[in-house]
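With one protein chain held back, the other chains of the complex are shown just where they sit.
Here is chain A:
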């Protein structure tokens, strides 16, 4: 378009015969003629459906091979190469290859899950096992809704890798199977890592204030007041991604009002956010802002910046997940004595005991419905859920796995150790809000940024935040372009 002047001058100087403008017009016309009919369109970006004929034949089911893997078929495994690296998966692939020496395994690790795999889903030729994680995660709800994923029930009902008498599903941590379900009994996703969410702090810093971790909100405010006197803020959080606040806020709501309040929120029930427990917890958090206990400038910090400020000792408490130990390893001082605690409640009238915590799966593994060797993908998962592979993962990447146990005999880092203790303390009171995987946009952009972020920056009162978030939730409940889910 910037060439019009050049065009004009070319005309002006007048080469005889074909003017440049004419030429462009004519070639554009040619281009239009060459556009084929619309029916060809669908063959391009979105290919035809794959057919089932080229699936690998089932192998014989034996005690060693309960899923009946075809021992000579190729198995393709695509891993998200993120904070956990790829070594743990490579180790598990080696076991698969040892067990099925005739099979080839095509293993690859990438951060670009979506860019690599979306076209293959569209062509109907996805790999056999995917770790669908990271910034380029493909929307699970859509994958399930469009029947792109295989039901993992055969894997869950198969004997576990270590003990044939126990089914795989009985070796998993609480909530893992439920998290893999969307609607109905089918299990579409297996979350391999196990994340503990809560309030992260330095035991050393808390000791230096001569304080215990607060169990009621009055105690919390007292600890923050003490910290403030020493020039330390009580709290900071990932201000630019305020959807980190729920990591401690949601379990607090459950503690105050019972887990059914969170279920109602997940189910997008009308007035779910108007429950008194929600309002009370919002007001408690707002009090932190109002009393100046939130680190100054927090709303402009991203997660790394806020974690760095917290590790430097500028702030005492940080809502986060267990990955923070690995993510901020470089800035956390050696004598920090990292710990996680369940969220502080309001007072003794809370419905659930202190210790109620949010813990759930991370690193979602899926087997595509159109995979050629889906059984192989499931077998690979069964190997990874064995004790040896699970221990290997925990030892290498400082995170728990979905396998219940697997921490004996290895040395745990301070954060991980305190996470295990927090889970012990919680017992059955582990909550698992599903809103963050069911309604990503609602949770992150609307509730997180639009509601909680604005409230914690002091631009909304708790009452206004509740009203705004309820309106977002009502809008999501009505939106026919998203799939809706309910707790079973």
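Just so it is clear, a residue touches a chain if its C-beta (ideal position, glycine included) is under 8 Å from a C-beta of that chain, and two chains touch if they have at least 3 such contacts; residues count from 1.
We adopt the following convention: contacts and distances are computed from a predicted model.
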### Task
Using the UniProt record as the reference, specify the protein name of the hidden chain from among "Chromate resistance efflux protein ChrA", "Putative two-component system response regulator", "Sugar ABC transporter permease" or "NADH-quinone oxidoreductase subunit K".
"Sugar ABC transporter permease"
### Query
Out of A:91, A:287, A:314 or A:327, which touches the unshown chain?
A:314
### Query
For the full complex, which residue in A:87, A:302 or A:347 touches the chain that was left out?
A:302
### Query
Given the full complex, what residues of chain A touch the hidden partner chain?
1-5, 8-9, 12, 17-18, 23, 27, 30-31, 34-35, 38, 41, 44-49, 114, 118, 121-124, 136, 138-139, 141-143, 145-148, 239-242, 295-302, 305, 309, 314, 440-441, 444-445, 448-450, 453-454, 457, 459, 481-482
